[in-house]
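Here is chain A:
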Amino acid sequence: MVKAEVIIDEDLCQGCGYCVEFCSRGALKIRGDKFTSKGYLLPSVEPEKCTACGVCAWMCPEVAIEVYKYSPKLVI
Partner candidate 1 sequence: MNEQLKMVREKVAGRPKLLVPQTAGFVYCPGCQEPLAARIIAEVLEELEVGGKSIGIFDIGCVSFLLGVLDIDALNTPHGRPPDMATAIKRAYPDNIVFTVQGDGGLLAIGADPLLGVLTRSEKITIIMLNNTVYGTTGGQMAPTSLVGQTTTTTPEGRDVTRFGFPVHAAEMIATFKGVAYCARGAFNTPANYQRTRRYMKTAFQKQMDNIGLSFVEIICACPPNWHMSPQDSLKWIEEKLILEFPLGEFKNVDRLE
Partner candidate 2 sequence: MSERIFVEGNVAISWGAATAGCQAFYGYPITPQNEITEWFAREFPKMGRIFVQSQSELGSINMLYGGAAAGIRAMTSTSSPGWSLMQETVSDLANAELPCVIVNVQRGGPGGGPIRHAQQDYLQCTKGGGHGDYRNIVLTPSSAQECCDLTQLAFYLADKYRNPVLILSDAIIGRLRETVELERIEFGPVPDKDWAVGGKARHRDGRRHLVEHAGDLYGRYPSYRALLQRLQEKIKEMQKAELRYEAYKMEDANLVLVAYGYTARVAKEAINMARAEGIKAGLMRLITAWPFPDDLIREKASEGSRFLVVEDSLGQLIEDVRCAVAGRTEVHLVGILDRHIPTDGGMIMPDKVFSKIKEINEAESGGSRGYHE
């Protein structure tokens, strides 16, 4: 079961909404209830929908997004 994590840097995000636009899974939404310190609308992440494709990170002009994938690995 792949688990994904999307971290958005709240100091860098400018609420442009491209990540929401480009996410093919609808895993990011601007609900209107979260703000950055400058008053920009922060997106919220629904990690269950995320497949860790990384597109939101590529397309974020502020380079504010990091995407992590959790995958099961055999470890000694």
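We take it that a residue touches a chain if its C-beta (ideal position, glycine included) is under 8 Å from a C-beta of that chain, and two chains touch if they have at least 3 such contacts; residues count from 1.
Selection rule, in plain terms: all candidates are chains of the complex that A comes from, given by their letters.
Quick caveat, the model's predicted, so the values are computed rather than measured.
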Pick from 1 or 2, the complex member that touches chain A: 1
Touching residues on chain A, where the partner in the complex is candidate 1: 3, 5, 11-18, 21-22, 40, 52-59, 61-76
